[in-house]
Structures are given as C-alpha cells and as structure tokens.
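Here is the structure we will look at, set down as structure tokens.
Every protein chain except one is present and positioned as in the full complex.
Entry: chain A
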C-alpha cells in the first residue's frame, strides 16, 4: 500500500467539500476518481498532492503522514499534472523538461548531473518530444504542449502520478495517445496513477479501480466494471445511461440517450 486516507474531511468556511473519505491505494494501480462537477474530486486530488490542507483525518504516503514530507521529498514521490497547459514561457522544451529533475538536485548549484540528463533524454524520447526539444513553448500546439507537460511530470520519476482531467482540451486522437503513453510508462516503471476524469468511458478503458464521489462523499469504490453500473451512474450523475460491453476490451462503456429530435 502506497497511499491511504483515513476519515479525511475538508471544508471551506462552513461549507463541506469532502466528508469522511477513506481509501487505500496500492502501488502500480490505476485509480480513477469520477463524479459530477463540484463533487470534490479535484479537491481530493489536491489533498493527496499535499497542496490543500485537510481539516480532519489523515493521508499517509508510504506509511508517513503527507504533511510531514518536505516539499522536495514529496516531489520525488508525487508528480501532479493539471488540465491547464503549461504557460507561454520563453524557454525551450528541453529546458522545461529538465525542470522535472529539480527535486533530485544535490548541491545548490544550478547545473544538471549526468544522471539527470539521461533521464530527461529517456522521457523526451518516450513522450515523442525529442524532436521538439529546441522549440519554444509558444510555437507548440495544444497537444504538443500537453506532451511536454507530461514529459515534465515523468522526468520527476514519480512513484505516484496525479492527473487532474489532463485531456480536457485535447481531441480524441491526443486523448488516446496520451493514455496509451501513460499505460506504457506505468508498465515500465510500476507507477501508481490516480486520475480525475470526466469521461467515464476513458476511465473504464484505462483504470483498474474507480472511486465515485458525490457532494464530497464517497458513493462507491471498487473494480471499474463493478462501479460503472446503471444504478451508480444514475445515482451520482442523475443521468440514465445505456450501458454496453466494449466489444474488444470487455469493460463497460456508456451511451447517452439525449432528447429525441
């Protein structure tokens, strides 16, 4: 078990955002957090990342409470990728990906170790950004930028990768390549992935387990095929879906009814 949460609660002023959440996550798992807007899923992810403080309960990372980690030590274990693309900055792709090696910096000298540069090379070729290395961020398309963002996160060599709706702004081609890439990386490096997703079909294609959140409470959790059910989706999203089995992958997929024309 790499990560566990015991009775965590979070509220802003008096408004509860998360209420008594419990879970355990094992290494090399892919867990997706599903839920409607405002269900607290992004907040939950940010609590796991340690950048939002919880009001009650505790989150343990490798058996130690998350707030006990210095930021640098935490960054060696957890990388966090958000839906916002990297900002327009006057740096080359290579310079940005190298920033991912920051937590491993030993002396306080602003140069990189040989080992760091090797990992940057590995990540650049893995994410297919090696050809972009001398390009400026402002010259890249949305899909390319998100590839650079994932390269930056992977360069941290995280044991846990947190994804907050990472493909929101991408077309279906980039969405698929993005998730395929992550699954390949996971198999290679035994990474644990926790993702917040809007797209139930993508979640059920890629994740091992799902958490279902509504109004800050855990509705259900378990193996994806047991979570993505008619009752669960109706209960949490207030939508009546049509459920089908994916013809090749043997996972549930949903169709939406919509009003008749």
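Before moving on, here are some points about what is shown:
What we mean here is this: a residue touches a chain if its C-beta (ideal position, glycine included) is under 8 Å from a C-beta of that chain, and two chains touch if they have at least 3 such contacts; residues count from 1.
The working rule: contacts and distances are computed from a predicted model.
This complex has a chain not shown, and the name its UniProt record holds, of "Ferredoxin", "Cytochrome bo(3) ubiquinol oxidase subunit 4", "Iron chelate uptake ABC transporter family permease subunit" or "3-isopropylmalate dehydratase small subunit", is "Iron chelate uptake ABC transporter family permease subunit".
Only one of A:28, A:91 or A:201 touches the chain withheld from this view, namely A:91.
The residue from A:74, A:145 or A:209 that touches the chain not shown here is A:74.
Interface note for the absent chain: among A:24, A:58 or A:138, the touching residue is A:138.
The chain not shown here touches chain A at positions 49, 51, 70-76, 78-80, 82, 86-87, 89-92, 95-96, 99-100, 102-103, 105, 108-111, 138-139, 156.
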